[in-house]
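Below you'll find the structure, written out as structure tokens, and then a few comments.
All protein chains of the complex are present and in place, except for one that has been dropped.
Order as written gives the chain letters A, B and C; numbering starts at 1 within each chain.
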Amino acid sequence: MIELTLQFLSFMASALLILIGIAGMLFLDNLIKKIIAFTLLSDGVNLALVSLGYFEGGVVAILTPGTSVAEFPQNAVLIFGPGIVLTNIVIGVSTTAVLVALTMVLYKRYGTLKASKVLKGERK
Amino acid sequence: MVMLFPMMGGEITPIVVGFAIGFLFGTQVYSNVSRRTVVMIICLCIVGASLFQAPVFTWSLIGGYITDGLSFAAPFISATIGILLGWAVRGGK
Amino acid sequence: MEMKELRGSRGVLAAVALLIIFIGVTVAFVQLNGNVARGISPEYNRLAHLQQPNSLSAWVYDWRGFDTLIETGVIYVGAVVSVLVIGRGLVRMKQVEGEEPVPQTSLDLKIGSVNAILKYFIFPLVILLAAYGILIVTGAATSGGGGFQCGVVVASAYLIGAVFFGKKNPLNFRRKFLIAIGSFGWALYALLGLPGYLVTGYWQYNVGTDLWSSIAGFPAQIPSILHTIFGDPYRLALVLKGGTFYSTAGIVPLINIGEAFNVIGAICLIFLVFIYGWSDTEEAKA
Partner (left out) sequence: MIDAVMTVAYIMVIGVAVGAVAALLQKDLLRAVFLSGAESIALAFIFQALLAPDLGLTQAIVGTVLLPGIIILGIFKTRRKDEDD
């Protein structure tokens, strides 16, 4: 039997977010909604990476006044995931900006936000 | 106050750097608000600085540390003053 | 794909495919759950007493400096591509020649009666948000936060000003200013790798802190002049349980400032071009 810890629940939430993101990016017709689904997908991946390093009773991996030097390395959470996630968030922001800009250009040319109409190629 | 001197570098440098960056951004501020608003900004800034507390590893009066529970984020105050000064010097109405 | 195309067999296929993806992801996560090694890393365990306060930034800058270098590049490229796509340039190239660029109307949010009281409070909010961003970047070496956080806080201050004041944005960053600080930030970030490279052979080696000199077999010793230049202005005393340690953050604060400038330039440029467009009239007015 799997224990319902916070780590397990976060993993499940991130799996759900990844599923929702993929489904939204594939099956929704609106371009803006596809972009929102993309941000949800990247949120899910970030959550999975962060919850990788967590364990019960850990401490934040930043030295604060009064920390015990000897116990800190054993108690601190794994710092590898957050280090990657910070980069991931940045890349998510710039990718979203480019996607929205391209969507605005598509709207200008086709007069619609529906991906199916854009794919048919009817100019406005 | 433990041993003032070796730590002074780490406490003064953020204040100076904050003031410089604030001045740089202040040169881009354009607004025509009254003098009362400026006074309000300074008051709000001191309140905010006491809310944020002094940065960790700040132990002397220069960094804004007074006692436990009462300390001011000195870079925040200096950044606000830098922005206002830069606005006064190079900014516009 | 339209929703009505999903009825029938294609819908069943799509559902099965999604189910397979979900099961695969979930099984992988269940296997990972609780099976990750504790602690930070063997290297960190050995070196904890020589480490600087914020171990995240130590990781990022000592080990993964390249990664963040590319990240700063990515966000700058994002801004440039946004400018090219929305403003003139890419849109007016060859085969789409006869077409006008995207309408350049400025965002004029008429929030009905956004009255004087709101504006009376928005201006201090914008100024204090910018100051808070500067506080984050100056304290980055000793607490959570860093260059990117500072950049996004200042950029959100810019966005708030643009939304509530329209063209009379109090934090009125010009295009040239944004490009200048963005490029300066990236150059600062990249070039700060040079001292470490010249001395040890590793790009973006954290010179002031000098983590690895105590390891036997490390190729080079850092000259003390570099310690003085990069280390001493940020010298700190860490009062921990095991005693008082003197530490310095090395080049990490300078690198943070570079990244903050880069991010401010890039994200504010994205907002500027989304809101006002890239027309020449804007520059002539200002």
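For this structure, a couple of remarks:
Basically, a residue touches a chain if its C-beta (ideal position, glycine included) is under 8 Å from a C-beta of that chain, and two chains touch if they have at least 3 such contacts.
What you see is a predicted model, and the numbers here were worked out from it, not measured in a lab.
Looking at the complex as a whole, the chain kept out of the display touches A, C. Within the set C:V153, C:L238, C:I255 or C:L269, the residue that contacts the chain not displayed is C:V153. One chain is missing from the display, and on subunit C it is touched by residues 56, 102-103, 107, 144-146, 148-149, 152-153, 155-156, 159-160, 267, 270-271, 274-275. Listed by residue number, the positions of subunit A touching the unshown chain are 6-7, 9-10, 12-13, 16-17, 20-21, 24, 28, 30, 32-33, 35-37, 39-40, 43, 46-47, 50-51, 54, 58-62, 77, 81-82, 85-86, 89, 92-93, 96-97, 100-101, 103-104, 107, 112-114.
One rule holds in what follows: only the chains that are shown with their structure count from here on.
Shown here, the protein chains touch in all possible pairs. Between A-B and B-C, more C-beta contact pairs are found at B-C. Mean C-alpha positions place subunit A and subunit C at a centre distance of 16 Å.
We define each chain's centre as the mean of its Cα atoms; on that basis subunit A and subunit B are separated by 35 Å. Here the spacing of subunit B and subunit C, counted between their Cα centres, is 23 Å. Residue positions of subunit B touching 2 or more other chains: 56-57. With touch defined as above, residues shared between interfaces to two or more other chains in subunit C number as follows: 53, 143, 238-239. Of all the residues in subunit A, the ones that touch subunit B in their complex are 64-65. On subunit C, the positions that touch subunit A within their shared complex are 1-3, 6, 14, 18, 21-22, 25-26, 29-30, 32-34, 36-41, 44-45, 48-49, 51, 53-56, 59-60, 64, 67-68, 71, 74-75, 77-79, 81-82, 85-86, 91, 99, 102-103, 143-144, 146, 148, 152, 238-242, 245, 263, 266-267, 270, 274.
Residues 53, 120, 123-124, 127-128, 130-132, 134-135, 137-139, 142-143, 154, 168-174, 177, 181, 232-239, 244, 246, 248, 253, 257 of subunit C touch subunit B in their complex.
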